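Removed from the display is one protein chain of the complex; every other protein chain stays in position.
Chain lettering (A, B and C) follows the sequence in which the chains are written, and residue indices restart at 1 in each chain.
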Amino acid sequence: MMNGHDQSETILEVKNLKKFFPIRRGFLQRVVGEVRAVDDVSFTIKRGETLSLVGESGCGKTTTSRCIMRALTPTEGDVLFRLESGETFNMATQPKRQLRGLRRHIQMIFQDPFSSLNPRMTLFDIIGEPLLVNGVKSHDERTDRVSELLTLVGLRPEHMQRFPHAFSGGQRQRVGIARALALNPSLIVADEPVSALDVSVQAQILNLMLDLQDQLGLTYLFVAHDLSVVKHISDRVAVMYVGKIVEVAETKKLFDFPKHPYTEALLSAVPKPDPRLRSERIVLEGDVADPANPPSGCYFHPRCPYVIDRCKAETPPLREVEGGQLVACHRAEELTLKGVSVN
Amino acid sequence: MSNEQHEVILSVNNLKTYFFQDEGTVKAVDGASFEVYKGRTLGIVGESGCGKSVTARSILRLEEKPGRIVDGEITLLREDNSTIELTALKQNSRDLRAIRGSDIALIFQEPMTSFSAHYTIGNQIIEMIRLHQNVTKREAKDLTIELLRRVGIPKPERRIDEYPFQLSGGLRQRVMIAMALANNPRILIADEPTTALDVTTQAQILDLLRQLQEDTGMSVILITHDMGVVAEMCDDVVVMYLGRVVETGPVDDIFHNPQHPYTRSLLTSIPSVLAEPRTKLPTLTGAIPHPYNRPQGCAFHPRCSEFMPGKCDHFTPHLQALDASGIQHVSCFLHHEPVAESAEHIS
Amino acid sequence: MLAFFIRRILLGIVTVWAISVISFIVIQLPPGDFVDAYIAQIASTGGVVATETADQLRSQYGIDQPLPVQYVKWMSRILRGDLGVSLEFRVPVREVIGDRIWLTMAVSFGAILVTWGLALPIGIYSAVKQYSIGDYVATFIGFIGLAIPNFLLALILMYFGFKWFDLNVGGLFSAEYRIAPWSWAKVWDLIKHLPLPVLILGLGGTAQLIRIMRANLLDELHKPYVITARAKGLSETRVIMKYPVRAALNPFASTMGYLIPFVVSGSIIVATVLSLPTIGPTLLRALIAQDMFLAGAIILLLGVLTVIGTILSDLLLMWIDPRIRLEQH
Partner (left out) sequence: MTETISSPTGLPAEAGATTPAVVDEVLLSEERIAVASQRQLIWWRFRKHRLAVISGVIIILFYLVAIFANFLAYADPTLTEAQRSFMPPQPIHLFDNGTFRPHVLGVEGARDPQTFKRVYVENPEDIRPLRLFAHGYSYKFLGLFKTDIHLIGVDGAAAEESLFLLGTDQLGRDMFSRLMIATRISMSVGLVGVVLSLVLGVTLGGLSGLYGGVVDIVIQRLIEIIRSIPTIPLWMGLAAALPREWSVVQVYFAITIIISLIGWTDLARVVRGRFLSLRSEDFVLAAELAGAGTMRILFRHMVPSFLSHIIAAMTLALPAMIISETALSFLGLGLRPPAISWGVLLQGGQNIQAIANAPWLLIVAIPVIIAILAFNFLGDGLRDAADPYGR
């Protein structure tokens, strides 16, 4: 399901990405520790595919996406972004000035359709801004492009003089998408783009994103906590737990045959919209580990039902197991875990 | 819903809660009717603005100004088999307060803001116990520790002296549940109890609620927007749209034999983990109108795929039994013809 | 908590230092130095100061030295308790100030009590009965209170006191106690005279605080925890007094830190109008007579007392709020 694109071409490679936030305490605001928000994360995205980054709150998925956008500067690691021309840039170390030119290729869709649009600007100004600051000075040219974009995302071009307050949450999200598309980016980072919307509107936006991807050959990094949404949009899924990636796999494989106990628990915890499927669930004990003070070995071991002594001592690396799945679990091969397949 | 099988413990009939504002009246709940059965879980499901939370609060008469119950009856069956009409009581009257927290308890979506940050959790639970039970402080404290243990709080004797902000979200919601259970309520209203929680924590809390219901035999009203939670937890379901009940019935019928177009689209247009990856969903067009701009006739008609011009936009459908069994009720002209009296709703 | 404490104390020390610098600037600003002023003072009463005496005075006070040195000397004398000599009265500043500082504190403290005592209940009432007639009345009076600067209020009250009751409002003591030594009778006389100045002084801050309390409480009244409390079955009075009022008290109490400087400042002007034997009129007189040692000492003293009061109220606040008390920031 690669949408007809060259499967081998990598558009983004994240290597050993780390982002630690210092914890300051006391009168002198001394650094007494650090929150390991992103703790050695590596993955790749191929041109034209959708990779979802999924996990519970505080797992570091948003921080990862912000580091890729360079809205945050990573503590360590590389974010290699490859242009269509084949040139590769490291977003993590790019000087601020060159960053501006690069950013037109990576754009973002935000979670909150209210705070992401400046209430004091019309749709024309909002969607036209990326054009204006990237050299499209002609007003007519921008008008044409904005109306084209509005049509593309399913809004009426004649509404471009309206202010955001005239639109519903779903419509505002469409405006946000139009803005992200203005500069013809190749990679779009979507940070929980539907989680602030009403459930009946979520599908509209997901469908739009799927259509746009087919039409424009976009690549998505889709950050979400909602596994149902993730299943609808992704080609591949990366599961994060306490700043680390624990499993990466193709969507169907991950949902049907998870290899990491955390993925299994996560899938099992999602309520299934069918009363006939009520079954015994795997309910994890305790709370998510504190990223400021993570447990030894595998961060998941205190809650893992399959824990062995080795898990407490040794941090499992993310490694490839059969079928190309990447898993960070010592027992990946021996365990048979349960997915959510209907049959 | 067959009335012979299950005993009705709470019945809500034609409840209307309006918010009177300078700009006009918001009909947050506009004629909701349903019944809660003993020992069963009723799910009230709907999207934002459908009036489910206002309904929940109206049952305990916690509607706040400028909101007011303008019509309807809420009848509660008490422990001694007498019935009491809650809408007839004065808000915050002694009789009503005796029911709150004792017969009917409430838990909220956001366990952080639902507790006061200025008192320990012990203080807040002990207060609840001593309000309805004649016990000493010491006994209340012991009861509290027992309650905390029952909802799975580790080291309850220590936690009792902690403040809500010292607990994680999941623990806080457990404490909230412990407090709600303090006086063995016969009805527990849970308003989006897991919406603010992560999915694994949600699973813990849902499990806890189910287990507690088994132990105590209480009835639960579970308010949620998540069809998955409804499917996992509920026995009966009420589907609401813009302040009205569009369909009610046992959970299996609602999911496998939905009759109202809104219920159907809720089930088909919502992302599900069971779907094939990267498949497009059928969508509901448009957005939910504000209750202020409620469409005439059936409020759902502008988004309805089976809209019948001249009918749905002119007459207001009423909740009626689908068939003679009286198990499933639906409010849609696909299933019954408009009657003349509903024309009066058009102004 | 400890870090807070240390930071607060350090900030207080820096504040006191800043005040001392400004006081010193105030002393230094007028043209000519203190000895010139002294000579002029003596001359105005017909005396003559010998040049040697003048030079001696200059070197004694270090006036011939650079300003920073002078500042250090001035500060070190003050730290030893020597506030200098009043030019006008030709007695040590300490004697001029005398009881006045205590009376100033009594009046200010009383004013704060009045402010709290009125603002708290009225603010609560106003918020709970939002848009009621009582709320409108309270809001209206609050606005009037805000709009009338307290010295004007003093003037107006003085006029009406005179016109209607033929009452000479003013002073803190009856004639017979004015210069009498302290006794229980004198204290009682003081207590009898305190209410009016205290009330006048308190009202200005009250209006502000009512508005703050009302706004805070309105914010809190619709929070979920209030509904939780109601859902428990608590009576409305208990719901409100135990929960939202408690929460609204925090920001309310934190205004106390700013109330103290406000009251101390206001007391100077009010005291002048009402001719109270507090430090205000003395300061004014010293300033007008350019008796800068006296003025500088008073400004410094008032500043220090205020800072101490502010620190104490802040520490109290920290201790009250469990979120600050328990988190080790």
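Definition applied: a contact is a pair of C-beta atoms (placed from the backbone, for glycine too) under 8 Å apart; a residue touches a chain by one contact, two chains touch by 3 or more.
Not measured: the values here are computed from a predicted model.
Of the candidate positions B:Val54, B:Ile205 or B:Val251, contact with the hidden chain is made by B:Val54. Interface note: of C:Gly202, C:Pro244 or C:Gly296, the residue touching the hidden chain in the full complex is C:Gly296.
Considering the full assembly, A:Arg103 is the residue among A:Arg103, A:Arg142 or A:Arg331 that touches the omitted chain. Hidden from this view is one chain, which touches chain A at 21, 35, 37, 56-59, 61-63, 69, 71, 100-101, 103-104, 106-108, 110-112, 114-120, 122, 129-130, 133-134, 159, 161-163, 165-169, 176, 179, 182-183, 192, 195-199, 225. Within the entire complex, the positions of chain C that touch the omitted partner chain are 11, 14-15, 18-19, 22-23, 25-26, 29-31, 143-144, 146-149, 151-152, 155-156, 158-159, 162-163, 168-170, 222, 224, 257-258, 260-262, 264-266, 268-269, 272-273, 283-284, 287-288, 290, 292, 295-296, 298-299, 302-303, 306-307, 310.
Convention: only the chains that are shown with their structure count from here on.
Inter-chain spacing, taken between the CA centroids of chain A and chain C, is 57 Å. Chain A and chain B have CA centres that are 33 Å apart.
Of all residues in chain B, none touches two or more other chains.
On chain B, the positions that touch chain C within their shared complex are 57, 60, 62, 64, 92, 97-102, 105-106, 108, 110, 113-119, 127-128, 131-132, 163, 165-166, 179. Residues 47-48, 168, 170-171, 198-204, 206-207, 225-234, 251-252, 255-256, 265-267, 269-285, 287-288 of chain B are the ones that touch chain A when the two sit in their complex.
Only residues 222-225, 227-236, 242-243, 246-247, 321-323, 326 of chain C touch chain B when the two sit together in their complex.
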